[in-house]
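Rather than the whole complex, this shows some of its chains in their spots.
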Amino acid sequence: MRTALCPGSFDPPTNGHLDIFETAARLFDHLVVAPIRNPGKGTPLFSIDERVEMLCDTLCHLDNVKVVAMAKLTVDVARDVGADVIVKGLRVASDFEYELQQAQMNKAISGIETVFLPSTSQSSFIASSLIRQIAQFGGAARVHSMVPDVVARRLLEKFPA
Amino acid sequence: MRTALCPGSFDPPTNGHLDIFETAARLFDHLVVAPIRNPGKGTPLFSIDERVEMLCDTLCHLDNVKVVAMAKLTVDVARDVGADVIVKGLRVASDFEYELQQAQMNKAISGIETVFLPSTSQSSFIASSLIRQIAQFGGAARVHSMVPDVVARRLLEKFPA
Amino acid sequence: MRTALCPGSFDPPTNGHLDIFETAARLFDHLVVAPIRNPGKGTPLFSIDERVEMLCDTLCHLDNVKVVAMAKLTVDVARDVGADVIVKGLRVASDFEYELQQAQMNKAISGIETVFLPSTSQSSFIASSLIRQIAQFGGAARVHSMVPDVVARRLLEKFPA
Amino acid sequence: MRTALCPGSFDPPTNGHLDIFETAARLFDHLVVAPIRNPGKGTPLFSIDERVEMLCDTLCHLDNVKVVAMAKLTVDVARDVGADVIVKGLRVASDFEYELQQAQMNKAISGIETVFLPSTSQSSFIASSLIRQIAQFGGAARVHSMVPDVVARRLLEKFPA
């Protein structure tokens, strides 16, 4: 029985994230999805609570997945939920350089391993930062096919066209 | 008759941007240059109005070019000006990764294509962010050969040596 | 009236190349597609003549496109066909680094500009080298949806399952 | 019960590969390591049989690992051994770009997923190609701490100092 932890900003979750969660939930026995506040990224669009709600709503069809929010180091979240491995999605090469350093650092301070799941080619451009930018300019309706339904609704509530 | 839209921060415009504008104005029948506020980049050095003035001053010798400022999504600016294509300059590989995602996103939400023009090797290091940084430390006079005259003057007004 | 030259190995042409050709044929008045022998890439799978035939067959529905084969420098082909610009497709960041050097070199030795067209996200992994590798291991039938019909047939003739 | 397939050239296997195998053997129930002939990489230093022998010798302490050699597409090897997932090690960003395309292609032609394991920082420079190059110039004795013992011995046999 192996448990994977999938930490991230998920501000907001996209269909690209959903692909990663579904694959991770097939490859490991249990999956914990954890939206984490990154102090280096400025004010988020959605609060941690909102992100937990959207993720729960999106992932409730997968019975080996749960969502937790913790204001801690990723490696401490991993220990608390009993994770054997951290799972991160990778879209592009510059993601890789950053995530490789993070993975090697996490291993150095706690011993935990990280595995990377590549994005599908169809979702390689669906970055949360682009989704936020489009919604903020009144384009929330245009990205509804790139995010889970609950996210599409919330974006439209925050940024009516 | 084809119209190209060249969106960007242009904070401030550099000689590298000018090369791109001149090439685009040769390759397409009309060129619209559009300084756009990027909310993700923090407070700009020059206001949109200042950037429009500097660009107009710099580009007035090209009779198939006009400058517009719009607080909208790039793809909506493209539709409003009747653009057939978006043109972006590329200096380095990390530009490419970001711009590729943006181009694929813009195509997904509106169908518009993007073409990339490479910077000249001589201007590959002339980033607006470096120009701003040098000017803020009192070095505006040193970058006068890398920016249009009007930009050199404005930088010196903002940051006298 | 502007003419674009799209040079490449096209060994074999893929649906990713076809996307690039179709976009280029919309953005410019005439398009010349030129398979070129790259001495640095070893023995090709298809001869230049075979590639010309496959490209002609694939592109015959576009009336402003023609296919030429020339054993010359790209910039000399460009001059001979009266091209105003070279068009290259880009799939990934490492393509960009190589193509940027080539573009700057071509400008330095002849003055011609290069524009880059990004691949669609769906075709970003469809590299001719991967197609060849799969076909050589007996998998030609599996890539039929990634290449034009004529290419799929030729691959199966060369490498029956 | 999940089975992972770890394909690669392994010409020769290094301690970096060994790290990847050991991690994969912890994360999944069974691991199949498969040296595969890459026709695009020229004449290998070690034959497939030699590589199988070195890998068996190196991995015999892990009882959920086996080594197979197959002259087939990776996705067909995966199907034959009942693999649920392909595992690849990643050392640097340029590895990532290539492996991402391969992973997306393998998913497109067979549905199988790929996960990436990052190299440790200590082994990030231990490329088989550098090991071969050093051995060919008479430096086999210098890389003995970077490869399994059996590989160190075979390198010295092939290239006595």
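List of remarks:
Which chain is which? They are A, B, C and D, in the order written, and residues in each are numbered from 1.
Quick note on the criterion: a contact is a pair of C-beta atoms (placed from the backbone, for glycine too) under 8 Å apart; a residue touches a chain by one contact, two chains touch by 3 or more.
Bear in mind the structure is a predicted one, so any value in this text is a computation, not a measurement.
Because every chain is the same sequence, the assembly can be counted simply: 4 are drawn, and the full complex in the file has 6 copies.
Here is the rule we go by: only the chains that are shown with their structure count from here on.
The set of chains touching subunit C and also touching subunit D is given as A. Subunit B and subunit D have centres, each the mean of its CA atoms, that are 46 Å apart.
Look at where the CA atoms of subunit A average out and do the same for subunit B: the two points lie 33 Å apart. Subunit D has residues 94, 97, 100, 104 in contact with two or more other chains. The list of touching chain pairs reads A-B, A-C, A-D, B-C, C-D. If you check the complex, the residues on subunit C that touch subunit D are 91-94, 124-127, 129-130, 133-134, 136-139, 142-143, 146.
On the subunit D side of its complex with subunit C, the touching residues are 38-40, 71-73, 75-76, 94, 97, 100-102, 104-105, 108-110. Those residues of subunit A that touch subunit C in the complex are listed here as 92-94, 121-125.
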